[in-house]
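The following block contains the structure, expressed as structure tokens.
Shown here: the complex without one of its protein chains, the others still in place.
For clarity, chains are labelled A and B in written order, and residue numbers in each chain start from 1.
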Amino acid sequence: MNDMRIVERDVDTQAIKFDCENVQVYYGDNHAIKDVNVRIESNTVTAFIGPSGCGKSTFLRCLNRMNDTIDICRVEGKLSLDGENIYDRKVDPVQLRAKVGMVFQKPNPFPKSIYDNIAYGPRIHGLVDSKADLDMVVERSLRRGAIWDEVKDRLHAPGTGLSGGQQQRLCIARAVATEPEVLLMDEPCSALDPIATAQVEELIEELRTNFSVIIVTHSMQQAARVSQRTAFFHLGELVEFGKTGDIFTNPKDPRTESYITGRIG
Amino acid sequence: MTDVTAAPASPARKTTSLYEVSARTRRRNAAEKRFRFYGLSAVLLGLMALIVLLSSILSQGMPAFRQTYVVMDVELRADKLDKNGNRDPADMAKLTTFAVAPLIKQATQTVATELGSDIEGLTDKMVGAMISKEAPGQLLRFVRANPELIGTTQSFEFLANGRIDGYFKGRVTHESAEMDNNISVQQLDLADAMVAEGMMETRFNWAFLTAPDASDQRPEAAGLGVAILGSLYMMMVVLCLALPIGVASSIYLEEFAPQNWLTDIIEVNISNLAAVPSIVFGILGLAIFINFAHLPQSAPIVGGLVLTLMTLPTIIISTRAALKSVPPSIADAALGLGASKMQTVFHHILPLAMPGILTGAIIGLAQALGETAPLLLIGMVAFVREYPAAPPEGLFDPATALPVQVYNWTQRSDPAFFERASGAIIVLLVFLVLMNTLAIILRRRFERRW
Partner (left out) sequence: MIEEHISSVYDRELEAVQAHIMKMGGLVETAILDAATSLENRDEELAAAVRRQDLQIDELEQRINTEAARLIALRAPAAGDLRTVLTVMKISGNLERMGDYAKNIAKRTSVLAQMTPIEGATSDLRRMAQAVELMLKDALDSYIHRDVDLAQDVRVRDGDVDQMYNAMFRQFLTYMMEDPRHITGCMHLHFIAKNIERMGDHVTSIADQVIYLVSGEVPTEVRPKADHTAFITTPTEG
């Protein structure tokens, strides 16, 4: 059985979801991301690791244009989702974000009921026609978020009353409810205890069957556990990108080696 | 690694007992105790000032809520009131207070002969002066309203003269009456006798809250009705204008406006406007609304507009603070789900900021309610006896405002007006307390929803 799992983890190359070429990001005069080239595959968990301030979160936020809200942020280069340049003038970031969902570091449920939290996305995007449809979407999303059994009896209780781990799974369920193609996760477990972390990690593995997941994490062990591909960022550069197993046993770049073995690099 | 060895060796540790308090600790504790004492004294001083202020206002103002009434029977003589005998309302309308004055005089004489026979030096004129000069007007209004009762004798409740009223409230005594031209000892004796007969009584003064202002000679008739209405109308104008304008501009500045020198200038100016003396807004209102736009003077609409200008910065600043205090993670969550900027603001940020916005708005309103200076400049200090009509037309009718009424009454000579001014201050304070309570209730309520 273990062998089966190893074979499964070591995925064949999948279709390319995000194709990023020569991406540069500037914050005012600060060159935050330098010439990043990366191809992110569908149905794969890709982990971004690196020390604080290395640009991994910045790059993640470029992928659904969350950086647009920052006035001084400027993105150059080609970032295409399924062959369409997401920074094209014709692209409305609102539509992009429906396709590329996001889960944040701190669990941030809306101060509304659990039901309304999940229903919000489908409502604003007009994905449902009737109350019955909406009920179905909510249930499906909560099941996908692996939290249905815990909340099915109190769908109208406030989402903020859940525990931290439950809140984060609720946020994942909320992101999933809009049927995105890619799920971005910005350190989703950094505020959670180990059990809740394990639950979220298990969930990420399940989500891989339907979505392409990109996760930024400070925990190298987490990257090793959940991802099939790992990208190591350092000082705004993409130092190394490859299969997670290779990166963690035999990295090619000495900077990667220094970082993942806990040396001053 | 190497840092540990590089660190300087710590000096030899002295062994001390925890049971012994060192001199340094003792000094620190003493300093802390002193500081606590200073803080407590400051609080007590403030509290004392508040108590003195409140007790002085309450002791001076509470009597204004009680009023002495004289009950007497007046014969509505047909030969004086209706010479033609046809009860024609047109004729009634031509009646003046001169026509009814003799009726009252006759009634007072009856009282004087019944009760004042053993009071030495009591004249009929003195007895008549014990009743408010408002009495003929009151009688006249009754007759016009009930012409069919002409020819009968009716029991009337007249306001007692301000001095008599003051006697029962302790403001006038036998000693002070001897030195007062407006009141005599005999009148006070008669008043005592009338009270014994049940013809004179002191009770709660509803008229103080409902009646319009009265002239210098009739402090007992003066009320806050017009002032309360005027203040209410102005608050309506302020609420309808300042809240939407303030909230809309705050949302734009906080969530949509780009960060550049223009918005910086606007921000600085809003902060500055909040600190501008209110009288400046009065001058502005006078110049723009009255001299330029030719809106009527003394009208609540103009007062409301001026107060709106004055309240806007307060509302904008507090609204922006409330919007800022909404955690950005909520906005991130909504944007990450693909909500547009406006959906994010209206679905998530605004509801969460609502308690703060409402609190700010109500505090701004309370500030406007107590404002006097700008209203003086736009003529709201006028003597107004007519109630303004119902809004919206009423907004253009002359009216006064509570704080202006207070100011106005303190200017008058009769000490009864001073009492009324204190009473008006109490009314104003009650309104302010009510508004602040409302602010607290609203905040609690909105916060509990989440």
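Everything below uses one rule, namely that contacts are C-beta pairs under 8 Å (C-beta built on N, C-alpha and C of every residue); 3 or more make two chains touch, one makes a residue touch a chain.
Since the structure is predicted, the reported quantities are computational estimates derived from the model, not experimental observations.
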Residue of A:Cys20, A:Val75, A:Met220 or A:Val239 in touch with the missing chain, whole complex considered: A:Met220
Positions on subunit A where the hidden chain makes contact: 220-221, 224, 247-251, 256-258, 260-265
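One rule holds in what follows: only the chains that are shown with their structure count from here on.
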Whole-Å gap between the CA centroids of subunit A and subunit B: 59
Residue numbers on subunit A that touch subunit B, as the complex places them: 64, 66, 69, 71, 94-98, 101-104, 106, 108-112, 120-121, 124-125, 158, 160, 171, 174-175, 178
Subunit B to subunit A touching residues, read off their complex: 258-259, 327, 329-330, 332-340, 343, 347-348, 352, 450
